[in-house]
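Here it is, the structure, as structure tokens.
Note that this complex is displayed minus one protein chain, with the remaining chains in position.
Take a look at chain A:
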Amino acid sequence: MAVTTRTVTDLSSTTKDGVGASPRRPDGTLKVTGEFAYSSDMWMEDMLWGATLRSPHPHARILGVDVTEALKVPGVSAVLTHEDVPGDKRYGLEHQDQPVLAIDKVRYKGEAVAVVAADHPETARRAMERIRVDYEVLEPISDSRRAALDPDCPLVHEPGTIPEHPEYNQRGNRLRYQPVRTGAFTEAAGAAGRESGVLERLRAEADAVVSSEYEVGMQDQAFLGPESGMAVPAEDGGVDLYVATQWLHVDQRQIAPALGLPQDKVRLTLAGVGGAFGAREDLSMQIHACLLAMRTGKPVKFVYNREESFYGHVHRHPAKMRYEHGARADGTLLYATAEIIVDGGAYASATPAVVGVASSLGIGPYEVPNVLVDAYGVYTNNPPCGAMRGFGAVQACFAYESQMDRLAEELGMHPVELRIKNAMSQGSRIITGQEIDMPLPMVEMLERCRDLPMPPERGALADPSDLRTLPGGVAGTTRGEGVVRGVGYGLGLKNLCFSEGFDDYSTARVRLEVVGGEPVVLVHTAAAEVGQGLVTVKGQIARTELGVEKVVIAPSDTQVGSAGSSSASRQSYMTGGAVRTACASVRAEVFALARERGLVPEDLPDTDLSLSGGKLVSATAGALVSLADLLGDSTQGGTVVEQTREYHHRPTEMLDPELGQGASHTQFGMCVHRAVVDVDVDLGLVKVVALDAVQDVGKAMHPQQLLGQIQGGSTQGLGLALMEEVQVTDGQIRNPSFTDYLIPTILDTPPMRIEVLEHPDPHSPYGLRGAGEPPTLSSTPAIVAAVRAATGRPLTHAPVRPEDIVGIEL
């Protein structure tokens, strides 16, 4: 290694592949060559296959389950129902409301009723055909607005549904109601009559008022690797679970009580994760596999197929929203009101937290003196909804950005000008009263985005007749007829890390030792690598902090403390922070060791010291000792320095239940998008020509991976703008396949010009800001605005459907 040949003169050089560089992902080559082992690839000689019998009805009473015939199928080892769950029969992320296996009722189509373990998936399938479930079919509760606002709506969860918790579900179908009131609405809060009086007065004062209803459809995370994992029974009576998940410890916390085991008897190891985007935050097959493994004494593997996957995980909450904005003639916002109803489906999942985000960020990053927001998360018999990239902020962003465009049009202003006029900045307070105490260069971002070079006009293309440049693509629906160009802008404010009092700390264990004469760092965390590249960033941080090139990343498991979830754009911040903190402790111990051995002149303070190039270096005195000499080879009794540290972000507060006030968020992030589209206005087909963005990330930890995140987030937002919707009618999914649930292909994905700004956040490690979610907020409204500009249609539903563009009512 280079370390051994270095001279004193290059000791000041920073370690290769540290923070700010773009080293290769350690799993990159394996993934692109198809050799990476995903969770669905796991195999053991004596393993059994698990399968899940699911409810065909969105709402039904279970009168009886008979597994007798299923058990007779040769090759079947076990058939389990709720009666076989030894511990807690319900689990859940925030509310423990979801049965491990349905008990007396099913509340959504696809709910798990029984599980089978057999020697082959086909055997399991045959056994499931022989399980007899006697249902009394009930009318599904499928209208989220009715569930939120109609006191006569039947309840999805009757009070007392959970006998051991008689207080359960006092709120009926309203899982959470969160109001926010500011300005003149504060005084009138809670009294409907006085609130409408305030609104009337503000309307009269405004020069322009725009109001509309908006809908955001149910988006699927559409990860490529379906739910899968393997549970292996252990000799100590516990179980080892290898699974693709987003948060090992929250899985463990829910699995162990259901199995009736102490937490330490349920050990989890992260298996290869084929994408997540929020869909793996809830449990899927975890408890089922463990139950079957413990019952049969054999390893049990589950792999959902694609259709099952659509029923097997939560989706993005569909939202129904009503907005009104009033402004003065110069564009200054006077008031805004919003009613936001998100459909949580049959079980709570992350719905309360989603409501917390949708309400607090409901009006966006605009200075508005008077605000009234009512946000509801409700139970229905629709598929359960939970975490997905953007988490409640996506839905509100589509509405408030659409409103800003309508207002700009009403006032005859450029959409960017109106946004600049009302832009927040560092020191502004969002509608919850929380101060944005970090840079928020919104005006600069808007101006930069507006001034980015435009893509060439159609006529200026090398070959304008190339079908791939036209809406409809190679299916050849136009040669330019009906094609109109439009430009639109969108931006969004996203909270980063968990909010509302949640202490989502992360833990890192860092070990420094010398092996074969070379210093090596081992980084061990429980953080889930879900494709985002945390595995690369952890190594970069260790290199920068410890001046050692060789870093090994240990597999993520529950043998180390929780890292929190790979969601909320939080892992670089939180696990990055934990790795950095643990490295600092290791470094301090190395300094102490060197002092103990008299290798550091006494007058040099620790601030003068650093680790660099495999050596302990003094800024004033130069290289003091190599790590190899200081520690000695660990295989020959040398010193191993190991530290485990937790990292906590600053505390946050709950929103108060009446006025929605409180410093609920840890950090804010923003992305600004400009979309250019060509629309075939006669056929309603869209080609996105350019999707350019400006995002402030505080610090680009790995510039190449960062661009990947912004491109991916923008594309996921493009999908929501133009094609992605899980269509649900009366609780039934109409398109549970990638044949009919469309996600963007490369031909739908335009070139993206991306400008990255780095205004450091004084509160975060390296000044970084979570980067994965903000582009998912802003690209959707930007694209829809561009389609509106091309068509003149109001387009209040995301995704925009061809029918909406050509003016056919759906």
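Methods note: a residue touches a chain if its C-beta (ideal position, glycine included) is under 8 Å from a C-beta of that chain, and two chains touch if they have at least 3 such contacts; residues count from 1.
In this section, contacts and distances are computed from a predicted model.
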| item | value |
| --- | --- |
| Record-based protein name (UniProt) of the chain missing from this complex, from "Inner-membrane translocator", "ATP synthase subunit a", "CO/xanthine dehydrogenase FAD-binding subunit" or "Nitrate reductase gamma subunit" | "CO/xanthine dehydrogenase FAD-binding subunit" |
| Of A:T29, A:T68, A:S211 or A:Q727, the one touching the omitted chain in the full complex | A:Q727 |
| Listed residues A:S359, A:T478 or A:T525, member touching the removed chain | A:T478 |
| Identified contact with the non-displayed chain, of A:T607, A:T620 or A:T739 | A:T739 |
| Hidden-chain contact residue, picked from the options A:V137, A:A329, A:A592 or A:I808 | A:I808 |
| Chain not shown, touching residues in chain A | 125, 305, 307, 468, 471-479, 481-482, 682-685, 687, 722-723, 727, 734-735, 737, 739-740, 742, 744-748, 801-803, 806, 808, 810 |
